[in-house]
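One structure, pasted below without further comment.
What follows is chain A.
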Amino acid sequence: MEAFQQMLSQAGWAQGMQPWALSGLAMLFAGGTILGGVAVGAMFFIWTERKVAGYIQSRYGPMYVGHFHGVLQSIADGVKLLLKEDIWPTDADKFLFRIAPLLVFTGAFLSFVVLPFGPDFVGASLDIGLFYAFATSSLVVMGVIAAGWGSNNKWSLYGAMRGAAQVISYEIPLGLAVLPVVMSVGSLNLGTLAEAQRGWLWSWHLFNPIFFVSFVIYLISSLAEVNRVPFDLPETESELVSGYHTEYTGMKFAFFFLGEYADMFVVSAIAVSVFLGGWYTGIPAVDAFVPAPLVFILKSVFLVFVQIWLRWTLPRLRVDQLMYVCWKVFIPLSLANLFIYGLIRSMVG
Partner candidate 1 sequence: MILPKLQHAPASRPGDRARTMKSELLHINMGPQHPSTHGVLRLFITTDGEVVHSVTPYIGYLHRCAEKKAEGNTYHQYIVYTDRMDYLSAMNSNWGYCMAVEKLMEINGMGVEIPEYAEYVRVIIAELNRIASHLIAFGTYGLDIGAMTPFFHALREREAILNIFEKVCGARLMYSYYVVGGVKWDIPPDALEEIELFVKLFPDKLREYNELLTTNKIFVERTANVGVIDEDLAVAYGCTGPVLRGAGVKWDLRKDQGYSIYDRFDFEIPVGGGDMGTVGDCWDRYWVRMLEMEQSLAIVEQALQQMPREGEIMAEMPRRLKIPNSEVFFRSECPKGELGFYILSDGGDVPFRCKVRSPAFHNLHVIEEVGAGQMISDLVATVGSLDLVLGEIDR
Partner candidate 2 sequence: MTPAEVEAGLREVFGDRILSSSAVEEGRDTAWPRRIDVAVDALEEVCRYLRDSQGFDRLLCVSGIDYEGYDESGKGKHIEISRYEEDGSPTPTKPGSGDLAVVYHLHSRAHGGEVAIAARVRRTEPKVPSVGQVWPTALWAERETYDMYGIEFEGHPDLRRILLPEDWEGFPLRKDYAMPSRYHDVPLEGAPLAVRTSPREVREEKE
(Lines give C-alpha, C1' and ligand atoms only; values in the text may rest on other atoms or scores of the structure.)
Protein backbone atom coordinates (compact mmCIF):
# COMPACT_ATOMS: atom_id res chain seq x y z
CA MET A 1 0.00 0.00 0.00
CA GLU A 2 2.84 2.34 0.83
CA ALA A 3 4.27 1.62 -2.60
CA PHE A 4 0.99 2.63 -4.19
CA GLN A 5 0.83 5.76 -2.13
CA GLN A 6 4.31 6.66 -3.21
CA MET A 7 3.52 5.98 -6.84
CA LEU A 8 0.37 8.06 -6.62
CA SER A 9 2.07 10.99 -4.98
CA GLN A 10 4.55 11.08 -7.81
CA ALA A 11 1.87 10.89 -10.49
CA GLY A 12 1.04 14.23 -12.00
CA TRP A 13 -2.74 14.06 -11.86
CA ALA A 14 -2.80 13.26 -8.16
CA GLN A 15 -0.61 16.20 -7.16
CA GLY A 16 -3.32 18.41 -5.84
CA MET A 17 -5.14 15.79 -3.81
CA GLN A 18 -5.67 15.77 -0.08
CA PRO A 19 -3.52 13.25 1.82
CA TRP A 20 -6.58 11.33 3.06
CA ALA A 21 -7.97 11.06 -0.47
CA LEU A 22 -4.59 9.95 -1.65
CA SER A 23 -4.33 7.25 0.95
CA GLY A 24 -7.94 6.17 0.31
CA LEU A 25 -7.20 5.89 -3.39
CA ALA A 26 -4.07 3.92 -2.66
CA MET A 27 -6.09 1.61 -0.46
CA LEU A 28 -8.57 1.06 -3.25
CA PHE A 29 -5.80 0.39 -5.73
CA ALA A 30 -4.07 -2.05 -3.42
CA GLY A 31 -7.30 -3.83 -2.60
CA GLY A 32 -8.25 -4.03 -6.24
CA THR A 33 -4.87 -5.39 -7.22
CA ILE A 34 -4.97 -8.02 -4.52
CA LEU A 35 -8.54 -9.00 -5.33
CA GLY A 36 -7.71 -9.32 -8.99
CA GLY A 37 -4.54 -11.19 -8.15
CA VAL A 38 -6.39 -13.59 -5.87
CA ALA A 39 -9.06 -14.33 -8.44
CA VAL A 40 -6.66 -14.76 -11.33
CA GLY A 41 -4.23 -16.70 -9.20
CA ALA A 42 -6.91 -19.04 -7.93
CA MET A 43 -8.11 -19.64 -11.47
CA PHE A 44 -4.58 -20.36 -12.54
CA PHE A 45 -4.21 -22.84 -9.69
CA ILE A 46 -7.42 -24.60 -10.68
CA TRP A 47 -6.10 -24.99 -14.19
CA THR A 48 -2.74 -26.16 -12.84
CA GLU A 49 -4.48 -28.66 -10.63
CA ARG A 50 -6.29 -30.19 -13.56
CA LYS A 51 -3.18 -30.31 -15.70
CA VAL A 52 -1.02 -31.76 -12.94
CA ALA A 53 -3.72 -34.29 -12.13
CA GLY A 54 -3.81 -35.17 -15.78
CA TYR A 55 -0.08 -35.60 -15.90
CA ILE A 56 -0.02 -37.81 -12.81
CA GLN A 57 -2.84 -39.93 -14.18
CA SER A 58 -1.30 -40.19 -17.65
CA ARG A 59 -3.99 -38.06 -19.21
CA TYR A 60 -3.86 -34.66 -20.82
CA GLY A 61 -6.30 -32.67 -18.75
CA PRO A 62 -8.04 -29.71 -20.40
CA MET A 63 -6.86 -29.36 -23.97
CA TYR A 64 -9.30 -27.60 -26.25
CA VAL A 65 -10.72 -24.66 -24.34
CA GLY A 66 -8.58 -21.71 -25.32
CA HIS A 67 -6.80 -23.75 -27.97
CA PHE A 68 -3.51 -24.11 -26.11
CA HIS A 69 -3.68 -26.77 -23.39
CA GLY A 70 -6.99 -25.47 -22.16
CA VAL A 71 -5.58 -22.24 -20.76
CA LEU A 72 -9.00 -20.64 -20.73
CA GLN A 73 -10.60 -23.58 -18.95
CA SER A 74 -10.92 -21.85 -15.61
CA ILE A 75 -12.38 -18.74 -17.20
CA ALA A 76 -14.97 -20.86 -18.98
CA ASP A 77 -15.73 -22.60 -15.69
CA GLY A 78 -16.04 -19.28 -13.93
CA VAL A 79 -18.34 -17.72 -16.50
CA LYS A 80 -20.43 -20.85 -16.58
CA LEU A 81 -20.76 -20.96 -12.82
CA LEU A 82 -21.77 -17.31 -12.89
CA LEU A 83 -24.61 -18.19 -15.22
CA LYS A 84 -25.90 -21.16 -13.26
CA GLU A 85 -29.21 -21.05 -11.54
CA ASP A 86 -29.07 -20.10 -7.89
CA ILE A 87 -30.77 -22.65 -5.70
CA TRP A 88 -31.11 -22.86 -1.99
CA PRO A 89 -32.93 -25.60 -0.11
CA THR A 90 -36.36 -24.68 1.16
CA ASP A 91 -35.57 -25.17 4.81
CA ALA A 92 -32.08 -23.73 4.65
CA ASP A 93 -31.03 -20.97 6.98
CA LYS A 94 -30.98 -18.33 4.30
CA PHE A 95 -28.70 -15.85 6.03
CA LEU A 96 -26.02 -18.38 6.88
CA PHE A 97 -26.38 -20.08 3.54
CA ARG A 98 -25.71 -16.83 1.74
CA ILE A 99 -22.95 -15.50 3.92
CA ALA A 100 -20.90 -18.72 4.06
CA PRO A 101 -19.19 -18.49 0.66
CA LEU A 102 -18.37 -14.85 1.33
CA LEU A 103 -16.81 -15.73 4.66
CA VAL A 104 -14.65 -18.38 3.04
CA PHE A 105 -13.51 -16.11 0.28
CA THR A 106 -13.00 -13.12 2.55
CA GLY A 107 -10.94 -15.17 4.94
CA ALA A 108 -8.60 -16.18 2.16
CA PHE A 109 -8.54 -12.72 0.67
CA LEU A 110 -7.77 -10.84 3.89
CA SER A 111 -4.60 -12.81 4.45
CA PHE A 112 -3.19 -11.59 1.18
CA VAL A 113 -2.86 -8.12 2.63
CA VAL A 114 0.13 -9.02 4.75
CA LEU A 115 1.98 -11.25 2.31
CA PRO A 116 5.39 -9.72 1.54
CA PHE A 117 5.86 -10.18 -2.17
CA GLY A 118 8.96 -8.06 -1.99
CA PRO A 119 10.63 -5.50 0.26
CA ASP A 120 8.18 -2.84 -1.00
CA PHE A 121 5.41 -5.01 -2.36
CA VAL A 122 3.27 -5.63 0.64
CA GLY A 123 -0.33 -4.58 1.13
CA ALA A 124 0.11 -3.67 4.75
CA SER A 125 3.37 -4.28 6.55
CA LEU A 126 1.78 -5.14 9.87
CA ASP A 127 3.90 -5.86 12.90
CA ILE A 128 1.57 -8.68 13.82
CA GLY A 129 1.49 -9.95 10.25
CA LEU A 130 1.85 -13.65 10.99
CA PHE A 131 -0.66 -13.49 13.78
CA TYR A 132 -3.06 -11.61 11.54
CA ALA A 133 -2.67 -14.10 8.71
CA PHE A 134 -3.47 -17.04 10.98
CA ALA A 135 -6.42 -15.19 12.44
CA THR A 136 -7.96 -14.30 9.11
CA SER A 137 -7.35 -17.65 7.53
CA SER A 138 -9.31 -19.30 10.31
CA LEU A 139 -12.24 -17.19 9.22
CA VAL A 140 -12.53 -19.83 6.53
CA VAL A 141 -13.77 -22.36 9.02
CA MET A 142 -16.55 -20.00 10.05
CA GLY A 143 -17.69 -20.13 6.46
CA VAL A 144 -17.47 -23.89 6.42
CA ILE A 145 -19.57 -24.20 9.55
CA ALA A 146 -22.09 -21.67 8.30
CA ALA A 147 -22.34 -23.53 5.00
CA GLY A 148 -22.77 -26.89 6.64
CA TRP A 149 -25.33 -25.74 9.15
CA GLY A 150 -27.17 -23.44 6.81
CA SER A 151 -27.61 -26.00 4.06
CA ASN A 152 -29.97 -28.14 6.09
CA ASN A 153 -28.36 -31.22 4.65
CA LYS A 154 -27.03 -34.03 6.77
CA TRP A 155 -23.96 -34.61 4.65
CA SER A 156 -23.16 -30.90 4.79
CA LEU A 157 -23.55 -30.93 8.53
CA TYR A 158 -21.07 -33.77 8.77
CA GLY A 159 -18.67 -31.86 6.59
CA ALA A 160 -19.01 -28.75 8.71
CA MET A 161 -18.46 -30.57 11.97
CA ARG A 162 -15.43 -32.33 10.61
CA GLY A 163 -14.11 -29.07 9.20
CA ALA A 164 -14.57 -27.24 12.49
CA ALA A 165 -12.86 -29.92 14.53
CA GLN A 166 -10.04 -30.21 12.05
CA VAL A 167 -9.23 -26.58 11.49
CA ILE A 168 -9.44 -25.67 15.16
CA SER A 169 -7.14 -28.55 16.05
CA TYR A 170 -4.58 -27.86 13.39
CA GLU A 171 -4.37 -24.16 14.17
CA ILE A 172 -2.41 -25.12 17.25
CA PRO A 173 0.52 -27.02 15.70
CA LEU A 174 0.49 -24.50 12.88
CA GLY A 175 1.04 -21.65 15.31
CA LEU A 176 3.45 -23.54 17.51
CA ALA A 177 5.54 -24.61 14.56
CA VAL A 178 6.45 -21.08 13.51
CA LEU A 179 7.17 -19.90 17.06
CA PRO A 180 10.88 -20.91 17.12
CA VAL A 181 11.44 -18.82 14.01
CA VAL A 182 9.58 -15.93 15.58
CA MET A 183 11.72 -16.28 18.67
CA SER A 184 14.84 -16.27 16.58
CA VAL A 185 13.95 -13.20 14.51
CA GLY A 186 12.05 -11.45 17.23
CA SER A 187 9.26 -10.22 15.03
CA LEU A 188 5.87 -11.30 13.78
CA ASN A 189 6.16 -9.15 10.69
CA LEU A 190 6.33 -11.41 7.68
CA GLY A 191 8.58 -8.97 5.85
CA THR A 192 11.05 -8.93 8.70
CA LEU A 193 10.97 -12.70 8.89
CA ALA A 194 11.85 -12.90 5.22
CA GLU A 195 14.44 -10.18 5.55
CA ALA A 196 16.20 -12.23 8.22
CA GLN A 197 17.04 -14.83 5.60
CA ARG A 198 19.03 -12.56 3.34
CA GLY A 199 22.25 -13.96 1.97
CA TRP A 200 23.31 -17.33 0.80
CA LEU A 201 21.04 -20.34 0.56
CA TRP A 202 22.05 -21.74 3.95
CA SER A 203 20.85 -18.68 5.73
CA TRP A 204 17.29 -19.76 4.97
CA HIS A 205 15.47 -20.97 8.04
CA LEU A 206 14.73 -24.24 6.30
CA PHE A 207 18.35 -25.36 6.71
CA ASN A 208 18.38 -24.98 10.45
CA PRO A 209 17.65 -28.43 11.94
CA ILE A 210 15.23 -27.07 14.53
CA PHE A 211 13.43 -24.94 12.01
CA PHE A 212 13.34 -27.83 9.59
CA VAL A 213 11.22 -29.82 12.02
CA SER A 214 9.02 -26.75 12.31
CA PHE A 215 8.77 -26.55 8.56
CA VAL A 216 7.64 -30.16 8.20
CA ILE A 217 5.02 -29.73 10.92
CA TYR A 218 3.90 -26.49 9.35
CA LEU A 219 3.62 -27.99 5.87
CA ILE A 220 1.53 -30.94 6.97
CA SER A 221 -0.66 -28.89 9.27
CA SER A 222 -1.24 -26.37 6.55
CA LEU A 223 -2.65 -29.14 4.36
CA ALA A 224 -5.22 -29.75 7.07
CA GLU A 225 -5.80 -26.03 7.42
CA VAL A 226 -6.81 -25.72 3.78
CA ASN A 227 -8.69 -29.04 3.64
CA ARG A 228 -6.48 -30.74 1.11
CA VAL A 229 -5.84 -34.44 0.72
CA PRO A 230 -4.90 -36.35 2.86
CA PHE A 231 -6.92 -34.15 5.21
CA ASP A 232 -9.83 -33.18 2.99
CA LEU A 233 -12.35 -34.60 5.43
CA PRO A 234 -14.88 -31.74 5.26
CA GLU A 235 -15.55 -32.50 1.62
CA THR A 236 -14.69 -36.18 1.32
CA GLU A 237 -16.26 -36.94 -1.97
CA SER A 238 -16.50 -40.67 -1.46
CA GLU A 239 -18.13 -40.37 1.95
CA LEU A 240 -19.97 -37.09 2.29
CA VAL A 241 -20.93 -36.53 -1.36
CA SER A 242 -19.41 -33.04 -1.44
CA GLY A 243 -19.33 -32.25 2.23
CA TYR A 244 -20.18 -28.76 3.37
CA HIS A 245 -20.81 -27.39 -0.11
CA THR A 246 -23.12 -30.19 -1.26
CA GLU A 247 -26.07 -27.83 -1.65
CA TYR A 248 -24.27 -24.93 -3.25
CA THR A 249 -24.73 -24.04 -6.87
CA GLY A 250 -23.24 -21.63 -9.31
CA MET A 251 -21.40 -18.60 -8.06
CA LYS A 252 -21.67 -19.47 -4.40
CA PHE A 253 -19.90 -22.72 -5.10
CA ALA A 254 -17.34 -20.85 -7.16
CA PHE A 255 -16.52 -18.72 -4.14
CA PHE A 256 -15.78 -21.84 -2.12
CA PHE A 257 -13.60 -23.05 -4.92
CA LEU A 258 -11.71 -19.79 -5.30
CA GLY A 259 -11.38 -19.49 -1.55
CA GLU A 260 -9.85 -22.93 -1.28
CA TYR A 261 -7.23 -22.25 -3.91
CA ALA A 262 -6.48 -18.76 -2.62
CA ASP A 263 -6.00 -20.27 0.81
CA MET A 264 -3.56 -22.76 -0.62
CA PHE A 265 -1.50 -19.89 -1.89
CA VAL A 266 -1.68 -18.06 1.43
CA VAL A 267 -0.32 -20.95 3.49
CA SER A 268 2.38 -21.53 0.88
CA ALA A 269 3.35 -17.89 0.86
CA ILE A 270 3.59 -17.83 4.64
CA ALA A 271 5.80 -20.90 4.50
CA VAL A 272 7.96 -19.17 1.91
CA SER A 273 8.38 -16.00 3.91
CA VAL A 274 9.00 -17.81 7.19
CA PHE A 275 11.10 -20.77 6.08
CA LEU A 276 12.09 -20.55 2.45
CA GLY A 277 13.90 -17.26 2.29
CA GLY A 278 11.04 -15.02 1.19
CA TRP A 279 11.97 -13.11 -1.93
CA TYR A 280 15.65 -14.06 -1.82
CA THR A 281 17.00 -16.47 -4.36
CA GLY A 282 19.71 -17.76 -2.08
CA ILE A 283 22.53 -16.30 -4.15
CA PRO A 284 23.23 -12.68 -3.21
CA ALA A 285 24.58 -11.77 -6.62
CA VAL A 286 21.40 -12.87 -8.34
CA ASP A 287 19.16 -11.04 -5.89
CA ALA A 288 20.23 -7.71 -7.29
CA PHE A 289 18.64 -8.07 -10.70
CA VAL A 290 15.82 -10.60 -10.18
CA PRO A 291 12.50 -8.95 -9.30
CA ALA A 292 11.59 -9.87 -5.76
CA PRO A 293 7.87 -10.58 -6.32
CA LEU A 294 8.73 -13.04 -9.07
CA VAL A 295 10.95 -15.07 -6.78
CA PHE A 296 8.40 -14.99 -4.00
CA ILE A 297 5.53 -16.03 -6.24
CA LEU A 298 7.52 -18.77 -7.93
CA LYS A 299 8.47 -20.26 -4.58
CA SER A 300 4.87 -20.11 -3.39
CA VAL A 301 3.62 -21.66 -6.60
CA PHE A 302 6.08 -24.46 -6.11
CA LEU A 303 4.64 -25.16 -2.66
CA VAL A 304 1.14 -25.05 -4.13
CA PHE A 305 2.34 -27.56 -6.66
CA VAL A 306 3.53 -29.78 -3.82
CA GLN A 307 0.06 -29.63 -2.32
CA ILE A 308 -1.49 -30.59 -5.65
CA TRP A 309 1.03 -33.36 -6.07
CA LEU A 310 0.17 -34.78 -2.66
CA ARG A 311 -3.52 -34.59 -3.41
CA TRP A 312 -3.27 -36.80 -6.45
CA THR A 313 -0.97 -39.30 -4.78
CA LEU A 314 -2.21 -39.95 -1.29
CA PRO A 315 -5.34 -41.54 0.12
CA ARG A 316 -7.25 -39.85 2.89
CA LEU A 317 -7.16 -40.32 6.65
CA ARG A 318 -10.07 -41.12 8.89
CA VAL A 319 -11.44 -38.54 11.30
CA ASP A 320 -10.09 -40.08 14.46
CA GLN A 321 -6.70 -40.69 12.85
CA LEU A 322 -6.59 -37.07 11.79
CA MET A 323 -7.24 -35.94 15.34
CA TYR A 324 -4.71 -38.40 16.65
CA VAL A 325 -2.00 -37.06 14.38
CA CYS A 326 -2.73 -33.53 15.53
CA TRP A 327 -3.12 -33.90 19.27
CA LYS A 328 -0.79 -36.77 20.01
CA VAL A 329 1.95 -36.26 17.45
CA PHE A 330 2.19 -32.73 16.16
CA ILE A 331 1.36 -30.73 19.24
CA PRO A 332 3.81 -32.58 21.53
CA LEU A 333 6.41 -32.50 18.79
CA SER A 334 6.10 -28.81 18.14
CA LEU A 335 6.06 -28.06 21.87
CA ALA A 336 9.20 -30.10 22.32
CA ASN A 337 10.75 -28.35 19.37
CA LEU A 338 9.91 -24.99 20.86
CA PHE A 339 11.24 -26.03 24.24
CA ILE A 340 14.50 -27.33 22.83
CA TYR A 341 15.00 -24.19 20.79
CA GLY A 342 14.32 -22.03 23.82
CA LEU A 343 16.75 -24.09 25.85
CA ILE A 344 19.46 -23.78 23.23
CA ARG A 345 18.92 -20.04 22.92
CA SER A 346 19.04 -19.46 26.63
CA MET A 347 22.20 -21.52 26.92
CA VAL A 348 24.00 -20.26 23.84
CA GLY A 349 22.55 -16.82 24.07
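The set was built so that all candidates are chains of the complex that A comes from, given by their letters.
A few notes on this one:
Here, a contact is a pair of C-beta atoms (placed from the backbone, for glycine too) under 8 Å apart; a residue touches a chain by one contact, two chains touch by 3 or more; residues count from 1.
Just so it is clear, the model here is predicted, and its values are computed rather than measured.
Any copy counted, the candidate of 1 or 2 that touches chain A in this complex is 1.
In the complex of the two chains, the chain A residues touching candidate 1 come out as 53, 56-59, 154-155, 158, 229-230, 232, 236-241, 312-321, 324-325, 329.
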